[in-house]
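For this depiction, one protein chain was excluded, whereas all remaining protein chains were kept in their positions.
The block that comes next holds subunit A.
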Amino acid sequence: MDEQTSLRKAAFSFPKLYNFPPFFTRQPNQQTYHTQLEAWRKIVIEYCRFYRIWALSLNGTALTNVKAESSSGDDENEESEPSGTEGEKASVFKNTKINREVKGDFIMTIYESLIEKKEASWINEQNQRLGILIYWNSLEDWATMLMNWVVSTGQDGNVLTIYELQNGEAVQDQEFAGMATETLTRVIFVLAKEGRARVLKDDDGTIAGVKFGS
């Protein structure tokens, strides 16, 4: 844990391209554009991995409270976040140093390219404004990690709640600790599909817990 906190204090180091002003304008040359898009995809993934961001808004700021419905709620996980200037939330797409930012339609293209590579998905396909989940590990990799942890801690066959999987004391040193519920749900569905976990639902349809093992 100490290790992680100290890492998080340092700022993410962007590649040099991030300080090159035209990097923020969509390039008309197809090949250049392709290179540009690839570079952006990589930056988004690594940025989110570094700050442990599970979801981004449509303008590239970190979402701490990920909800698939547009209702308000309390912030559950208070992660340290990349800070912008003067209280403004930092966006991965905004470089205040050179006064450049990626515009909305280009951000959408970057998001679509991430989704196409299965490195992200909309929080709610029907309501894309809610933002996007970023998978800095693939859902399959997260599923494997989660399952490995379950097996190695001898909890095969046990029932665990979503909260325990996110914030339980025993998961604090795991890479998936603090995972957004929306992401975790998808990871669990991967396991459920493979028959390695069973989802237990409450009366109101929300996930109450997960029974691991077949």
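What we mean here is this: a residue touches a chain if its C-beta (ideal position, glycine included) is under 8 Å from a C-beta of that chain, and two chains touch if they have at least 3 such contacts; residues count from 1.
Throughout what follows, contacts and distances are computed from a predicted model.
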{"item": "Name under which UniProt lists the unshown chain, selected from \"Ubiquitin carboxyl-terminal hydrolase\", \"Replication factor C subunit 3\", \"DEBR0S1_05688g1_1\" or \"GPI transamidase subunit PIG-U\"", "value": "\"DEBR0S1_05688g1_1\""}
{"item": "Sole contact to the chain not displayed, among A:S57, A:S113 or A:Q155", "value": "A:Q155"}
{"item": "Options A:T35, A:T96 or A:N148, residue touching the unrepresented chain", "value": "A:T35"}
{"item": "Chain not shown, touching residues in subunit A", "value": "16-17, 19-25, 27-29, 31-32, 34-35, 99-101, 153-155, 157-161, 164, 168-170, 172-173, 209"}
